[in-house]
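First, the structure itself, so that you have it in front of you.
Complex shown without one protein chain; remaining protein chains in place.
The block that comes next holds chain A.
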């Protein structure tokens, strides 16, 4: 049973109710399709609804209105089938500091029912895939931020998932560690052909590593396509609206638009201005950044 689409969301909505009946619509009618084998990026500022979308796809949130399917399985009705196909790395640094790297990965081998006979070999392979063989028997508490991220990748890979879901995998990391994480993701994907769904607010990473991206702002998808297509569209729209006017994207005459320009073009504001994530978002981001050091 092979499905062309890894993930299908139709009319996905989700609202949070705060105290005193205040409602925030985090995701406001999202339609998107992630194709098998591609790296799909969800881009947007804090509070855009990326993490909520990911949580609906990973069965963590009950899908209120709309539909989510992962390789043909309905996320609400068949959550166990969906979870078996997923490798998930949440935004927070989630490795258990009280265990060694190897024990961290072994736990996930166990909860994905890897038989005892092949558990040790599989864990060793997962650790090798993320270049942690030498550090495997050290406590995770001694790992650097980049190493923890790679360890989490090994935890997600040990069950041979068909869809790897990464929520802000490089947040708070220095540029070298960011490159290290992406190198491992790219290498694993080359070797396994798995589908990757990633959220990020680093436009340069999305540009370099994603096959297609969806730009999200205020709970909605503002644009969807390959990075080249989106930039083309900005360029064309800029040419149409020229004749002395500075384009809405504010490129100041530069030829090649960046994804920041694309965001400005479709969302109508700067990415830097669009950081109205709620307190929880900021706290989560800070906590991750603090732990990364």
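The definition used in the following text is that a residue touches a chain if its C-beta (ideal position, glycine included) is under 8 Å from a C-beta of that chain, and two chains touch if they have at least 3 such contacts; residues count from 1.
One rule holds in what follows: contacts and distances are computed from a predicted model.
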item: Candidate names "Ion-translocating oxidoreductase complex subunit E", "MoxR-like ATPase", "Multisubunit sodium/proton antiporter MrpC subunit" or "Transport permease protein"; UniProt protein name, chain not shown; value: "Transport permease protein"
item: Touching residue (missing chain; options A:21, A:115 or A:175); value: A:115
item: Sole residue of A:24, A:76 or A:125 that reaches the chain not shown, by the stated touch rule; value: A:125
item: Selected from A:83, A:150 or A:265 as touching the chain missing from the view; value: A:83
item: Contact set of chain A toward the excluded chain (per top definition); value: 33, 35, 37-38, 55, 58-62, 80, 83-86, 88-94, 96, 98-100, 103, 107-115, 118, 121-122, 125-126, 128-129, 133, 139, 152, 155, 157-162, 187-188, 190-193, 211-212, 221, 223-226, 229, 287
